[in-house]
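First the structure, in the form of structure tokens, and then the observations on it.
A single protein chain has been removed from this complex, and every other one stays in its place.
So that you can tell them apart, the chains are marked A, B and C in the order they are listed, and the count of residues begins at 1 in each.
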Amino acid sequence: MDFNYDDEQQALREAVRGLIGKAYSDYEERRRAVAADPGFSEQVWGQLAEMGLLGLPFEEQYGGMGASAIEVGIVAEELGRVVAPEPFLTTVVLAGGAIAAAGTEVQKTELLGGISAGESIVAFAHAEPGSRWEPTASVVTATDGGDTWTLSGTKEPVIQGARADVLIVSAALPEGGTGLFVVDPSAQGVSREGYRTHDGGRAARVVLDGAAATPLGAAEDRTGVIARVLDGARIAAANEAIGLMEVAINTTSSYLTSRKQFGVPLNTFQALTFRAADLYVQLELSRSVAVWASMVLAESSTDEFVAQAAARASLRISRAGRQVGQEAIQLHGGIGMTAEYSIGAYTSRLTALDHLFGDGNHHLGLLACRVGDYAELEPVP
Amino acid sequence: MDFNYDDEQQALREAVRGLIGKAYSDYEERRRAVAADPGFSEQVWGQLAEMGLLGLPFEEQYGGMGASAIEVGIVAEELGRVVAPEPFLTTVVLAGGAIAAAGTEVQKTELLGGISAGESIVAFAHAEPGSRWEPTASVVTATDGGDTWTLSGTKEPVIQGARADVLIVSAALPEGGTGLFVVDPSAQGVSREGYRTHDGGRAARVVLDGAAATPLGAAEDRTGVIARVLDGARIAAANEAIGLMEVAINTTSSYLTSRKQFGVPLNTFQALTFRAADLYVQLELSRSVAVWASMVLAESSTDEFVAQAAARASLRISRAGRQVGQEAIQLHGGIGMTAEYSIGAYTSRLTALDHLFGDGNHHLGLLACRVGDYAELEPVP
Amino acid sequence: MQLTLSAEDAEFRDQLREFFTTKIPQEIRDVVRDNGELTREQLVQSMRILNENGLAVPSWPTEWGGKDWTLMQKHIWHEELQRAYVPEPLAFNASMIGPVLAQFATQEMKERFLPATANMDIWWSQGFSEPDAGSDLASLKTRAVRDGDHYVVNGQKTWTTLGQFGDWIFTLVRTNPEVKKQAGISMLLIDMKSPGLEVRPIELIDGGKEVNEVWFTDVRVPVENLVGEENRAWDYAKFLLGNERVGIARVGTTKARLAQAKEFAASIKVGDGTLLDDPQFSTRFVELETDLLALELTALRVAANSADGKPDPASSVLKLKGSELQQAVTELTVDLAGPASLASGADDDSTVPLWARRSTPAYLNTRKTTIYGGSNEVQRQIISRTILGL
Partner (left out) sequence: MQLTLSAEDAEFRDQLREFFTTKIPQEIRDVVRDNGELTREQLVQSMRILNENGLAVPSWPTEWGGKDWTLMQKHIWHEELQRAYVPEPLAFNASMIGPVLAQFATQEMKERFLPATANMDIWWSQGFSEPDAGSDLASLKTRAVRDGDHYVVNGQKTWTTLGQFGDWIFTLVRTNPEVKKQAGISMLLIDMKSPGLEVRPIELIDGGKEVNEVWFTDVRVPVENLVGEENRAWDYAKFLLGNERVGIARVGTTKARLAQAKEFAASIKVGDGTLLDDPQFSTRFVELETDLLALELTALRVAANSADGKPDPASSVLKLKGSELQQAVTELTVDLAGPASLASGADDDSTVPLWARRSTPAYLNTRKTTIYGGSNEVQRQIISRTILGL
């Protein structure tokens, strides 16, 4: 077992930090980026593409770099450190992951190529009214018209659904099961209503009314693919959360040493510094699980072990993220409540990530159903 | 709604504190009392009887004072303040409560009279191997021999079962349901093995092998009586826990102000004093619920509302008692781990009370099954 | 000891319940229920209806419209108000400057301001906190220098809640910088239309703009607007901050929100049942409502025990636990919303119900409850020092 990043991974981290850390070195830059649609910097997106990061996990023949979940985790963590609003998680990891797993050669070449080049924002339209993180669809249904397929129903919220150039849509198949489809959002029968999300991002309601759709790969049950892709996104999100928490804790520590009350710096008050120490404990424990889950994913483990790792990481980071997010604001006091100051954005993003792919209690419930199946939980498969 | 104790209640509190607070003013006295069998002071027990406290809740014709759950709560709280080992809770409240609720006139006169006079220790033998606080019995079974009944099976742990002069035993009835029986522990077919419990008390394994038994009142299903009596004991135990917690917190506060480390008193360290403040919050919230539950019981509420109150009090005090018990030791440091010092006995007793009639999670589970039946929880029936 | 309300209190409660749910317009109470934002007009309208019926400022002296209620009655008034989603009387008017003026101002000043304050003819703002004087309020720097019949005020206040609506602002200013910091502070009433006074909104983390900075640049304030005596305002501020502890627990609000959350949970189908049948949620509801019961009983106990009108030191317990429970309920609501909680910016055409859309902004906004009005750290300090002697 080896937790050390190799030289290339270290170099990747430094390169990403150089780019994204510079782009958002001033929190005002991030505020500006999220203020106007599409809620992120197209320029930064282009730079990420130039650096090859938007194709990071894809195979080279599709414009990618063939990197593993470790590298994806590094990028996610670095994006988290500056609360970068670019949709790496949802476009590259989630939508890209689905395409890579289920697409035809032609689709992979075209769609992954478009993502890698930074030319195409692809959104993964999966959440539905009433859904709770299941890997299945039921509100949006697919109809087989012989040569063509059409989709009807509503997807909401779809992260970056309004800006997206391409939609990957999950839909209930006529014969049962959940299929995946490629939808051109400019096609007839597709309407989109975009809006802001609390974390500075954008989402949309996507209404499909007999919209033309092309199966992603075969028009067959893709529940397993969706589950695996969601697990991959959970693990990437866990890494993003590590970056968020680390900087939130550092920002809080800096504030405690610089801010004076009653004539002395706040770090004179042990009740505050001990709580900061507790946050650090949360961070370190969570970091271990996030990195471990990335290794599990990177080493082609079974779907079951990946699901286990994703659920454990989601649970641990949900617990940590809430404590860090809440305490970071509390330890700041009033200034922590203001949008001009950075810390609230970290808390808001942690809250969004927690609810994007299943919060801690959701995963706890799933894991609890199987707790009798084994004696000890071993980190090695 | 009125939370004020009236003058008589205040006088009762002062009298009890005068007696028991004096008897155990020095913690060494309490250590001596629990060191030798029967694990409490027969002398103090006699004094409690003289003051009329052992008949407190019984009607006057049975040697009692006809007092309500408020007065019982006051006595329990005062006993808790000094971790008094006398079996007021199990003999007066629990066994006495069962006799008062189910006994014949003759039984009430004899048994309650014996308790009130301090002449008879009565134990409530209800817990069985594998039982988890249910108001029913299954291991001990009752056989109807026409004129006489016999009981067979094992009860364990029976608090004060070895010292007891009389046993009130729950047993499965031949036709179903759970009956209550009076058993003379010196009768044939009764064997008892006594032992210490971690809180300084005594318990026993009581093996019944065709032991002669007299139905307490009628030989009919007493599940409802047992449930109600257990609820009464839960509420008295909640009051005892309030006394325990209050003194544990005060003892800890005193220690923090007197003990020096690094050349300054421990109360210089805000991380410690804030945790003491959190304990106080726990205490005050719990006190409100304990007193409220006593009022609910005192005002002849429905069994259902009493059960609700007992469960809420058990839950709240379980949470508070653990935090107070654990933190009181931690804030003391090493000295808190020693038997010579008082604080560990408070923690141990809180732990015992928590598991005597159902711990917090047990009651939480029961309450959770009915959470959809009402919109708001109202303190007034 | 008595469990039930007295007959008088029960009747009092029923009357208030009837009044609040029939006399305050439904559309105003709906906004409160749905965690929406009230307009200035709605807040004024609601307070005026209360004032017309003698229900706006019950804690004031009777000669200025107060009611001489028992603490139990005040408690009931608060709880029923909150349960009915009636906007609470603006605290700056009803709980802060009103009582201060009634206690410390000249008869002339009382007559000038108190009736207008009770009726919201004046909307008051609070000018206490400064960027470098938060929990350590006494270190405030805004200066007022006497110049003939005026004070000239320079400085900056912050966290001025709803300052964008304010007509007047009661302001702590330093009038003597030479003495111990508490001893050189005065209170001025300042017309917010005065030249040199500027209000700048502060955006909060939920996107709302409920607080403001207020800048004073050579603002001239007539000397007759001084409250009480010069350099004595630290006492007035302490009086103000210690005042009106009843209602601090916000039991009524939290109880209503928790009951709402139950409805939300019951509305979400999962498997054969709803989220309310999920042990993870049902146990969470039980824990919260048990703690809320404990809080309510403690508030009642404190009210009952404080017949002499002095605040019980246990009021710090009410603030601490009350604020934590408010936060816990908003957190629960986000979790009920689940993935739909992301749709926080969607409009009413959304498939996501209003409560779910508002859940995360409400959660983020509620982080303030453990910070303002004496942070929970300050409350722990009070408990550990005052009650435990630490």
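Keep in mind that, in the parts below, a contact is a pair of C-beta atoms (placed from the backbone, for glycine too) under 8 Å apart; a residue touches a chain by one contact, two chains touch by 3 or more.
Fair warning: this is a prediction, and the values are worked out from it, not measured in the lab.
> Report, in label order, the displayed chains that the undisplayed chain touches.
It touches the following shown chains in the full complex: A, B, C.
> Would you write out the residues of chain A that touch the absent chain, in ascending order?
Those residues of chain A that touch the unshown chain are 1-6, 9, 70, 249-250, 253, 256-257, 267, 270, 273-274, 276-278, 280-281, 284-289, 291-292, 294-296, 298-299, 301, 312, 315-316, 364-365, 367-369, 371-372, 375-377, 379-381.
> Which chain C residues touch the hidden chain?
279-280, 283
> Suppose we count only contacts with the excluded chain; which residues of chain B make the list?
127, 129-133, 154, 156-157, 159, 193, 195-198, 203, 205, 260-263, 269, 271-272, 322, 326, 329-330, 333-334, 336-340, 344-345, 347-348, 351-352, 355-356, 359, 361-362, 364-365
In this section, only the chains that are shown with their structure count from here on.
> With centres defined as the mean of C-alpha atoms, identify the chain lying farthest from chain C.
B
> Hey, how far is the Cα centre of chain A from the one of chain C, in Å?
Each chain reduced to its C-alpha mean, chain A and chain C end up 38 Å apart.
> What is the distance in Å between the mean C-alpha positions of chain A and chain B?
53
> Could you work out how far the Cα centre of chain B sits from that of chain C, in whole Å?
Going by mean C-alpha positions, chain B sits 42 Å from chain C.
> For chain A, give me the residues that contact two or more of the other chains.
Answer for chain A, listing residues that touch two or more other chains: 269, 271-272.
> Which residue numbers or ranges of chain C touch two or more of the other chains?
279, 377, 380 - these are the residues of chain C that touch more than one other chain.
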